[in-house]
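What follows is a structure written as structure tokens; I'll ask about it next.
Apart from one protein chain that is not included, each protein chain of the complex appears where it belongs.
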Amino acid sequence: MSSYLIRRLWQFIPTLLGVVLLVFFLFNWVGGDPAYLLAGKIASPELIENIRRSLGVDQPYWVQLGIFVKQVATADFGVSWSTNERVSQIFATRLGPSLTVLVPLLFASTILALAAAMLVAYYRGSLTDRGIMVACTVGQSVSILVYILLLQYWLAYQLGWFPVQGWGSTLGENLLGYAALPILVGVIVSLAPDIRLYRTFFLDEIGQDYVRTARAKGLGESRVIWLHVLRNAAIPITTNVMMQIPGLLAGAFLIERFFSIPGIGREVILAVERSDFPVIKAVTVYVAITTMVVNLLADLTYRALDPRVQLK
Amino acid sequence: MIILSVRDLRVDFKALQAVQGVSFDVPEHGTVALVGESGSGKSVTALSILGLLPSNARASGQILFDGKDLRKLSPRELRALRGAGISMVFQEPMTSLNPVFSIGFQIGEALREHLGLSRREVRARVLELLMEVGLSDPEAKLERYPFQLSGGEQQRAMIAMAIACEPKLLIADEPTSALDVTVQKQILDLIAALQARRRMAMLFITHDLTLVSQIAERVVVMRQGGIREQGTVKQVFEEPRDDYTRMLLDARPRIDAIQTRQRQGNAPVMLEARGLAKSFDGVAAVKGASFRLARGRTLGLVGESGSGKTTLGLMVTRLHEPSGGELRFHGEDAHAMPRLAFKRRVQIVFQNPYASLNPRFSIGATLTEPMRLHGIGADQAERRALAVELLSKVGLPAGALFRYPHEFSGGQRQRIAIARALSLEPELLVCDEAVSALDVSIQAQLLDLLQRLQAETAMSYLFISHDLAVVKRMADDVMVMKDGEVVESGTAEEIYADPKHPYTRTLLASVPR
Partner (left out) sequence: MNLWLLAGRRLLRDWVGVASAVVVLSFIALAGASALGWIARDWSEEVAVSYAAPSFLAREVREVEREAASSVPQDDYGIADPLAAELAEIRSRLTDGAVAGAKASVLAFGADKWGRDVLKKAIKGTQTSLLVGFAAAGLATLLGTLFGALAGYYGRWVDDFFNWLYSVFTSIPYLLLVLAVAAVLGQKGILTVVLILGLTGWTGIFRLVRAEYLKHRVREYVLAADAVGASDLRRMFAHILPNVSHVVLVQLSLHVVLFIKSEVILSFLGFGVGVDTVSWGSMLAEAPSELILGMWWQIAAATSAMALAVTAFSLFTDAARDALDPRLQ
């Protein structure tokens, strides 16, 4: 087991290297010279040169790459180009709000989607099944932007059930007040695709031979579904839920921006709008690392759940 | 005393009528064999007894068990019956067992469900059952998962699950068809012993008539949803009244009735292999095989799954590169020959007729492709004409050129595969289980075709099969393989009449007669 872990951790390196190269290629080569952007409309050549030097973009590429690699290794990405705040500081303070929204969101959406998917799989072929699936298809065709806009307008602005935007100072205040509507919106948006996916997983299992054997043994339908099928379907579902985590981190940024939640996602959008490269680079690298770690955890969970999988 | 009585059972799947009015009885302690080829409706009949048909099936008729009509039972009553009064064993043990639960758990489930035993009682009962079905080291096996067991062991576990609650009737749906021939015999013996000891009634479904005489007293012959004949085994086998039954009986390759081929004269050696070996990732599939094959002769290669026979066949065609040893074709090193030149002389027909033809290619495209690649035929029109000739050689009409594989039956597809191989006029044809996936009546036709072609073209065959009866019919010489090694080889006469190696003996003894 430990040799498997060590080997997997080793494999992070080429992937991380690839991410570093990709980010470097994007931002230092294609993105090129941001000095003009940052200098403003009227800038003297000396000013631009100064900015270039302080950013380090006047160096040859391989030196820049070396600097970047060092940054990744020491987890110190310098300062934001727009706010001058240390990038690591930005992360430290923004992580909390993001998690306050994301963790409840993940739990709530998974449980609801699972329950709905099981219901639909149980009554497969019926009108309920068909109706819910069509509703999911239509629901998915509406942009997340529209959900955010409309729900914010209707529930917060018009009806006043939730605060329209903003963030508080205590966890309780946030969870019950400011985070409630964002979480609700997030759950609604992720329901449709999740239900469809989990339903597929369930139906795949229900069609297997061992289900026929279980029925032939005289087991009741509910035991067949809740024990035999669920236990098998849990494997792809769990790994799927775990792999959603990095995506959630990024996907929540639209929600954070509209509700003015001071989280990482909002920082990213602001950074993109302001061409604040250090922040974007750092986020990309951090999220990539998180994804790799989560994938490893997902693999380990898969092994724990599925006895057929031998860790090689 | 009749324990099961099926009366005028009809089953439809939307447009397809799978079962069209079937009636038969199963006596209380006896065995009835339900026999038929694919599409006969025998499995559907079996599934409808316990109400296990898929939701798009519509059934009518009566199924009387112990005086009650099973089709009229409430879901709860039916569930109480399943696994307790009537049990079922299925064909594919690997997929029929739940992969994430131990077999101890799955067997125990039936006990808990129907008998309400305590945990300790269940465990004790399960251990007894595991021993009764002949599983070694039952304590350890209790905790094992299905994938950790061999095919034979899995089937034993399934049987244990089925007999756990002492059913009065056991339905066995092709329980041995997916197993190796030596294991088949063991499982059949086990089932027979269990039935005798527990005095269960049994409905045994199979496509193999040779098994019937071993285990059943009565037989029901089905074809395309209807019963063609039924009666005692003695009656039906000795004096069949129906043509189809007669045809099935005749098509059985009865190993004892088959004559081995007579070797005539000395033909020049065409193919010689010395120490051919192949390993995959350090695991040896073939450990050094040597043989000779002469022009116009057939070398039979016999073995069970995992013996390495297919790998050897693929090496002979250069589809696998050997890890060791050498192959000589007319004295020349086969691997030094240019790829296309070699493939012109050595061709292959695969086992699975549903997989060996590209589903997206028309038959014409499949047949003309080899010609195009080797420069046979001046233009497409000429190649088409040649393709039509090939089709007629294998007994298919010219119109087949424009059709697609899914429009043909398994036997027809194999003919097309043979035609494709013949298009290059090879000297050696490797037949890798070429008839194993076909119904018995079709098998006979295809074997006739192969023998006729050999007489016409003086091709040599490397005939690979696990079916000893078929090999006996086709081969001049025979090699027996086990675990990657050739354990015995000689003329067909020698091998079949006087096998020397213990494995060969076991193999021959396991063949149902």
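Annotations for the structure displayed:
Note that the chains take the letters A and B in the order they are written out, and that residue 1 is the start of every chain.
We adopt the following convention: a contact is a pair of C-beta atoms (placed from the backbone, for glycine too) under 8 Å apart; a residue touches a chain by one contact, two chains touch by 3 or more.
In this text, all values refer to a predicted model and were calculated from it rather than measured experimentally.
The absent chain, not drawn in this view, touches the displayed chains A, B throughout the complex.
The missing chain, though absent from the display, is touched by one residue of B:T182, B:S279, B:S362 or B:S409; that residue is B:S362. Of the listed residues B:L271, B:I348 or B:I495, the one in contact with the hidden chain in the full complex is B:I348. Touch with the chain that is not drawn comes from one residue among A:I183, A:I261 or A:M292, which is A:M292.
Between the chain not shown and the residues A:L9, A:A92, A:A115 or A:V142, the one that touches is A:V142.
Subunit A residues in contact with the hidden partner, per the touch definition given at the top, are 14-15, 18-19, 22-23, 26-27, 30-31, 37, 137-138, 140-146, 149-150, 153, 157, 246-247, 249-251, 253-254, 268-269, 271-273, 275, 277, 280, 283-284, 287-289, 291-292, 295.
Subunit B meets the missing chain through residues 314, 317, 319, 339-340, 343-344, 347-348, 350-352, 355-362, 369-370, 373-374, 403-404, 406-407, 417, 420-421, 423-424.
Definition applied: only the chains that are shown with their structure count from here on.
A separation of 50 Å divides the Cα centre of subunit A from that of subunit B.
Within the complex formed with subunit B, the residues of subunit A that make contact are 125, 208-210, 212-220, 228, 231-232, 235, 305-308.
Touching subunit A in their complex are the following residues of subunit B: 50, 52, 55, 79-84, 87-88, 90, 92, 95-101, 109-110, 113-114, 145, 147, 158, 161.
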